[in-house]
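Excluded from the complex is one protein chain; the other protein chains are retained at their positions.
And then chain A:
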Amino acid sequence: MQMTQITNSKELLSTALQSRIIPNQEFLLQGSILDSAVDHLIHRLRGLCDTVDASPEQFHDLEVCLSLRQPTQTAPLMLRVRRALDRDSPFQLRYIGQPELDRSRPTLVRSSIDVGCTSTILDFLTELGCRLDFEYVSRGYIFRKGRMKITVSKIKAVPGKQQEIGSETVSQSYLVELSVLAPNGQDSIGDEMRIFAEQLKPLVQLEKIDYKRLGGLP
């Protein structure tokens, strides 16, 4: 009985994938804005986005990146766990695939799967053999426009014992990300994002950036 159920759920998943209702692709553009100009950007985003009348929504998240080294593969499997620090909401487990930097596409595209979890997810992943890779705190504002999500956030290192004083912030800028999660084969959204990114120029230059090409690890 249980076996049939499992096969059923597997079938359900595959049919869901085939009928393209699972948002498993992330379209992404990234940029940054200096601390001094962030108010200006927030102002503009408030005008451009759907939440015109309300004050911008804030968030404060801790993101932990874990890696699982598999003997068969050279590249470790990376998983991210995200937790809101300013409210009581479920943890979020996130898998992000390799970015595809197709020249013909206006945005970076990568596979991405988000799952809501309970707080025991970290213990569970640890039991699986995942190791902490790095972690950071992101705090900032989130905007929506249609399916597009725009985040403006400050990235800070988690203050640990060995952390040097005053070095928590990664840079003097806010990270700006424009992203959409969509099912397979909805490439038209990329153009929509490109148009929106144009509207934020010259305040922010949103581009597709492959972090793997930005030089190796320190």
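We adopt the following convention: contacts are C-beta pairs under 8 Å (C-beta built on N, C-alpha and C of every residue); 3 or more make two chains touch, one makes a residue touch a chain; residues count from 1.
Just so we're on the same page, contacts and distances are computed from a predicted model.
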What protein name does the UniProt record of the undisplayed chain give, "Mediator of RNA polymerase II transcription subunit 8", "Putative lipoate-protein ligase A", "ESCRT-II complex vps25 subunit" or "rRNA-processing protein EBP2-like protein"?
"Mediator of RNA polymerase II transcription subunit 8"
Candidate in contact with the missing chain, chosen from A:Lys10, A:His43, A:Arg131 or A:Arg144
A:Arg131
Out of A:Gly47, A:Pro71, A:Gly185 or A:Pro202, which touches the unshown chain?
A:Pro202
Using the touch definition up top, pick the residue from A:His60, A:Arg105 or A:Arg194 that touches the left-out chain.
A:His60
Chain not shown, touching residues in chain A:
30-34, 36-37, 40-41, 60, 62-66, 83, 85-86, 119, 122-123, 126, 131-139, 155-163, 165-166, 168-173, 175, 202-205, 207, 209, 211-212, 214-215, 217-218
